[in-house]
Each structure stands twice: as C-alpha cells, then as structure tokens.
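Remarks on the structure that follows.
Only one protein chain is missing; all other protein chains are in place.
Per-chain numbering from 1; labels A and B assigned in written order.
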Amino acid sequence: MTQTTLRNTSPKLDKERIPRMFWGKLLVWGLFTALMLLLGIKLYQTTLGPVSRGTAPDFTLTTFGGDSYTLSDHKGQLIVINFWASWCGPCELEADALEQAWRQYRNHGVMFLGINYVDTENEALAYLKKWGVTYPNGPDIRTSISQDYRIKGVPETYIIAQDGTIAGTVIGPIEYNNLTNALDLLLNQ
Amino acid sequence: MMLALLCAIYAATVSLSVARSDRLKWVDSARNAAIAVWPLLTFACFCMTYLLINERFEIEYVARVSSHAMPWYLKATALWGGQAGSLLFWAWLMSTYTALVMLRNWHNERDMQPFVIASTMTTLAFFIGLNVFVENPFTKLWIDQSGHIQASFLAPPGAKPFVPNDGQGLNPLLRHPGMIIHPPMLYLGFVGFVVPYSFAIAALAIGRTDNLWIRVTRRWTLIAWLFLSLGLLLGSRWAYDVLGWGGYWGWDPVEIAAFMPWLTGTAFLHSVMIQEKLGMFKRWNMILIILTYALVIFGTFLTRSGVLSSVHAFALSAIGPLFFVFIGITFTISLTLLFKGWNRLDSENILTSWLSREGLFLLNNLLFMGILLACFWGVIYPIISELVTGQKVTVGPPFYERTTGPQFAALLLLMGIAPLTAWRVTTARRLGKIIWKPTVFSLIFPVYALTTGTTNAVALLSLWLAAFVLCVTLYEFYRGASARRKATGGNLLSSLWNMIARNRRRYGGYVIHLGVIFMAVGIIGIEMFQAETQGTLAYGEQINIENYVMIYNKIEEFDTEDNRRVTRAIVSVYKDDKFVAELYPRRDFYVDSQQPMTIPGLYSTLEGDFYVLLVDWKPIGTESATFKIYLNPLMNWLWFGGFIFILGTLVAAWPNRGPSLYRQSTSLSVNPPDIVL
Partner (left out) sequence: MFRLLASTGITSLLIFYCFGEVSAQDAQPSDDEVNTIAKQLYCPVCENVPLDVCGTKACAQWRDDISDKLADGWNEEQIKQYFSDRYGIRVLAHPPTQGFNMLFWLLPPVSIIIAWFLVLRTNHNIFRKKHMYKQSIAKQVRAEEYIGQLENDLEQWR
C-alpha cells in the first residue's frame, strides 16, 4: 500500500519539478550574482582613496552663524575646504596656519570653508574661539559632505581650483608654507 | 626564509599535477606533494617565530608586531598578530589538516582521493599565494639614498638594509592569554571545514550518492566544529575580560562572521545523522557543507579585506580583490557541481511525520537557517543601504535580539523534545508518556523564580525552557542508565559510564546539550537582569548597586617593565553589608602605542559577577575617580556551560578504541593533543 502510493506520486513530482528546478537555479544564481556585485562595488569603494581628481563634489554648508554657502555658487573662486573636529589633536597643529592663510588671502579672492566633522556644537564653537578662527565654519550634517569626499579621518584639506576641479588634497595637518605655495601657484595661473 | 617562496611554488606544482590526476599513477605523486607542503610551511612558520623571538627588526613584519619590551611568549604569538603572519599561520594550519587527511588510509575512498587533493590544494595554494605575492611576512625594510624607508622582499636598487631600533609592538588588545589562543582555535575551526567540504565536492564530482563522504569526515567535522566553538567561547571571554564593556558578545559584524559558519556547521552536524540513518536530506547536507565552507571564506574576506570596519578587523589590505575572485570561483564550482548531481541525490525516504526525530531535525535546521539569515542580513544590510540611499546605518544589538531571540528559544524547545522522539514516527501519546515527568519537574524552576520575585514573563518562559531541556536531558541519561543497569546489573554510576562509553556520539551530544542549557541560563541572566550604575567617588566614598556596596579606598600609579603606565584603584566590595572582596580595576596605558586599556575588577560567584571598571569620563586623580559597575547575574554559568559543551564535543569526537576503527583513530589521535597543548 505504502509502496504503491510512493511510486504513483514520484513521476508526477518529477514533472513538476523541472520548471521548479529551473526557477530555483535561476534564483540561486541571481542571488549569488547580486551578492558578488554588492561586495564587488563595496570593495571597489573601499580601495578608493579620498577624492583627488575631477570636479569637486558639490555641497551646501550652513555655518554655525546660520549663513549658507554652496560650492557651485563660488565657481571662479579658489576654495580651500578643511575638515576638522574639536576632539582631533592634529587639527590643532594646523588651526593657526589656516587662519593666517585665510587672513592673508581673503582679499585675493580665496574662499576658506571649515567643515566640522562629527562634533558637538559647544565644543566646536569653543575650539573656533580658542584659535580665533574667522573664516566660515559649519557642521557636516549627517556626514554627507565627508562621505562625498570619502575622507578617512580628520584633518583633511582640499584645494579647489577656479574651474571647480580639485587641485590638491592634503591628508593630515597642513603646513602654512605648503598651503601658501599651492595657493600662489593657482592664483598666478 | 627564502624557503617560504619555494614552498609556495611547490604547492603550485602540486595543484598542477593534481589537475592531471585522472591518471592513477599521478595521484600518489600528488598525495606526496600535498603532504610535503606541511614540513615546508612548518619550516616557514618556525623561521618566522625565530625571527620574532630574536627581535630581527629588519623584517618589516617583525618591526610592526613585536617590540623589545615584550616577553618571549608574546613575541612568539605575534606570529598571528598581524595580517601577513596570521595568513602564514592559517596556511600552516590548513596544511596540517590536509597532511593528516592525506596520511590516513585511502583504501575505500581511492576514487575520491584526486578530487579531495585537488580541492584542498587549490585552497591551500591560494592562501600560500597570497602570502608570497601580496602579504609576505618576510619582506625586509630598506632605506634608499633619500632616506625613504620601504619594505620589499628583494633589495630595491641603490638601497641599504634598514634596521629599526625597536618594533612598534603588538596591539595591546591582543596581549591577553585569551587572545593568544583565541585566534588559533578559531582558525583551526575555520580551516578544518575544508576537509568535509573537499570530500563533499569529491563525492559530487565522481557522482557518488552514498554516505561515504559523511562517514569519513564526521569526526573531522566535529573537530573543526569543536575548535570553532572553543574559539568563539574564548573570544567572548576575552571580550569580557579586556574590552571593558561588561559584555561578552556585541553583535559586531566580525563576531557574526565567525558565528555564521558555526550556525551552518551545527545544522550540518544534526542533519547528517538523518542521512546516515535514513538516507534523507542528501541535497540539504551538500548545501549545508558548501554553505559552511563559503561562509568561512566569506568571513575571512569580510575581516581581512577592509570591507567592514570593526574592532576585530585587520587594516586595509590589497588581498581583498583576490579573495573576492577566489570566493566567486569556489562558489561557482560548488554550485555547478551541486546542480549537476542534484537529481542523483534524491532522498531514499520521505518524511512521514513531524513528530519524528527527522521531522524535528528538519525544524531545527530551519531555525538555524533562520538565525543565519538574520545574521547575514544584519551584516550585509549596511552595505546595501549605503549603496541605495547613500546613508550609512548601524545594525546594533536590538535587531539581532529581536530576530534571533525567538528562534533561539524555539531551538531550546526542540532540544528538549527531539531526544525523546523516535526515528520515522512517534505518536503524540507515546511522546506524552515520556515527556510529562520532566515537564512537570521542570515547572518547579520558574515557579521558584516567581516566588523569589522574578516577574518578567519572557525571563520566566526562557528559564522554564532551559529547565525543561535540563530535565529531559538528565532524564534521558537516567533512562538509559537504568535500562542498562537492569540489563547488566551493577550500580547506576558505572552503568551510566558504560552507556556513555558505548554510544559516545549520542551521549556526547546530550552532554553538549547540557552545556548549551547552562550557557542559556548564563545568557538569560546577563541579558535580562544585568544592572549597571556609574558614579564618581572620592576616597572613602561608596556607591550602591542592588545588594552590593563598593567603597573606593585608594588609587595608585606605576610603570611596568613592558612600557605600561598602570593606574590601579583599590576598592572593597560588600554584599549585604558583609565584606566579600577587594578588587583592583585598572587602566593600562601603553606608552609605545599610546593606547589605553581598561581591565575590570571582577568578583565572580555562581550567582553572578560584580564587574567594576575604572572609566575616564572625568580625569582620574587622587580626589576622585569614576567607576562603572555591572552586575551580571549568572554569568559564570555561561563559562561553565561552555566548559561542559567542549567536554561533550570531546566525548563525541574522541576516537573509538576498537580494531574496526583503528585506522581512523591513528590518524586522528595525533591531531588534537598536539595542537591544544
């Protein structure tokens, strides 16, 4: 009795199984390809360094004071973008150099923007006050700017040429002479 | 040193000769070559250890992970303290496994042999290849005329060897006894799965559908699984002792990456029994072992490629893309073979009842897969989210707790029922007859808990589950032993002993279950009843947490020989107004790497742990210090359960002493003691 039912059902099952098998296979391969694709893209992204070439990613920065600066509005101007945070020790090494450079070059049409990465407002303002920073600074809301520039840490500084392309990337604290040399070069072009 | 390179070339020729292994006479040569990889890699490992111990800082790897101040044993274990060295170590362990497999007798499995060699050696060659071409631990440091220091194997033109005065030293987090043995255990677990996988692939490749591959690899699988479990346990103990967050498991992506193969491995160990007994689930077992192996490789990829960032992850490295390709190739081959053999692997039996052992095992497997899915999704989702929405997300514990919690509870329930059911079919009445006694007995525990003031329904339920499984398992031991006593006479204990000795696999399994229950008790304790508090105290001040009082006595600061600046507080702990312990929570500041470490003070009883940390929320000084205290109830049960768990696995995996199995035991008995001790 048992045996006959078994035998009766199995061929029918096999016939049903063929298309089912096909879809199953397709699904498995599909999922596998999707996973590999995903990992591949992620892997590619992790091997990319910070943005160093081409058009600088556009962003709008709202400063602590409430003004807003959009990068694309300042085309034709030389722009220095500095990522920093109050909890970052090396940032303090460059704070003064940046401020000095800003004071020297603001009349030459150079724009400085400080982007405050993952910081609390109180601490950030205290830091700005401590170093007497006068150029516009604002928080990086939802870390979207730093993600676009793929920063690996703070401080990082990007120099954006008049045509909106990235002219220089400095990882780690920037030195006053290096910065002014780079700016001079770009201004005299 | 150059021999490492030779070794890899050798392995490559092995794989090559294996490719032609259809011809039988080549198989023996391939086998010998496969065995020869082991001494060569052993030599490479030995050289590396020698270099590490003798402070040969001209080697880049030595300069990076070792330093003069480190004691010799730490220098030796620095072999697996960095990317390159641990890859070498990994390859060495894998070659140990494969050499042992090759040394066993191949009488019955001659036709599988070439494919087993091919698949193990390809994997091995891949790892050695990585070691030689991408992450070579033997690269030297060179300095060129401009004073620029670089690392390469051969001298760059115009450069002179460079010998730094001291190395950077091992990451302080890794300088813990638990961390010394945790990675080898984990690696042994990971690597061990290559054996059953290779046999499965060989079986698929030659079209065998019987259980041979499972019978041959059963013990290998158990040993791999044993080491993996041990690795996970040691890892959690390490986290508990060193990471200083009062917990043992943080659902960190890397932890999960190691946990996932364990899940599939455990499911495999269960469902394999059904195939052996009834010839069912053949495809499923193939899928499981392929999945386990894939997850091992995938986990290694995740931690080593820099795709994930985590406390445990290695630094960014160039091996990512190679790993990626390797995963793609192995998985594609496995899947193709699986689909080719799909129809041949038809089940010999069909499921007749859910209330049978195989039915419940199927449910058990489903639950394991469910947990796996949740874990996998949690690890992979942040990547998807970043790609789709551009926003990063963090998948924290809440997700895992919600998705896996109920499934773990269901697993516990199954663990209680399944041992009582018979193969094929069990009637509800028969089951009821056996089960009512332990069930009633187990109700005592939650009722007792209720009377002592536990009102949390979830906690009570999980406590009951644990008690239920405990009663059932003990009852099973009792039933078996008393049946045996009836048959043979003698006292209950000796019949219990004989019974276990006779059916080690089964009762070893039950011992593992007991271990799991104790662990579950510990986990229920810490997860549901953990209490914490924090406060800043001055000398003589006290802080209360539940029925404990802690008084801050003193703080002292001193330097140690191995370049640590230690800040140590002395506190007294009172429980119910009685003095119980003096504890020394401390902060070690590693001067060379500028890294602090927080070591807890721990007063540990079966009832629970009093875990105190010195935290630096506010500056630590003589006036005041901030303490964070956790009460982790029943925590010790987790470690105790882990111990039982390992014991049970050993019982189940211990080689049989009988002439019929003599062959297997000789090849195996060499394995665990050599490596454990």
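Following the convention adopted for this analysis, contacts are C-beta pairs under 8 Å (C-beta built on N, C-alpha and C of every residue); 3 or more make two chains touch, one makes a residue touch a chain.
Worth saying up front: this structure is predicted, and the values here are computed from it rather than measured.
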Which of these touches the unseen chain: B:250, B:341, B:585 or B:608?
-> B:250
Residue among B:381, B:436, B:478 or B:579 touching the omitted chain | B:381
Among A:139, A:155 or A:168, single out the residue that touches the unshown chain.
-> A:139
Sort through A:107, A:122 or A:189 and give me the one touching the missing partner chain.
-> A:122
Of the residues listed, B:36, B:351 or B:551, which one is in contact with the missing chain?
-> B:351
Which residues does chain A use to touch the chain missing from this display?
-> 1-2, 5, 9, 85-87, 118-120, 122-123, 139, 141-144
Just the residue numbers, please: which parts of chain B touch the chain that's not shown?
-> 244-246, 249-253, 309-311, 350-354, 359, 362, 366, 369-370, 373-374, 377, 381-382, 385, 388-389, 391-406, 408-409, 412, 422-425, 427, 456, 458-459, 462, 487-488, 520, 523-524, 527-536, 596, 598, 616-617, 626, 628
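In this section, only the chains that are shown with their structure count from here on.
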Provide the C-alpha centroid distance between chain A and chain B, rounded to the nearest whole angstrom.
-> 36
Provide the residue numbers of chain A that touch chain B in the complex, in ascending order.
-> 6, 21, 25, 28-29, 32, 35-36, 38-43, 46-47, 142-144, 147
Could you please specify the touching residues of chain B with respect to chain A in the complex?
-> 301, 305-307, 316, 320-321, 324, 327-328, 331-332, 335, 339, 342, 350, 380, 383-384, 386-387, 390-392
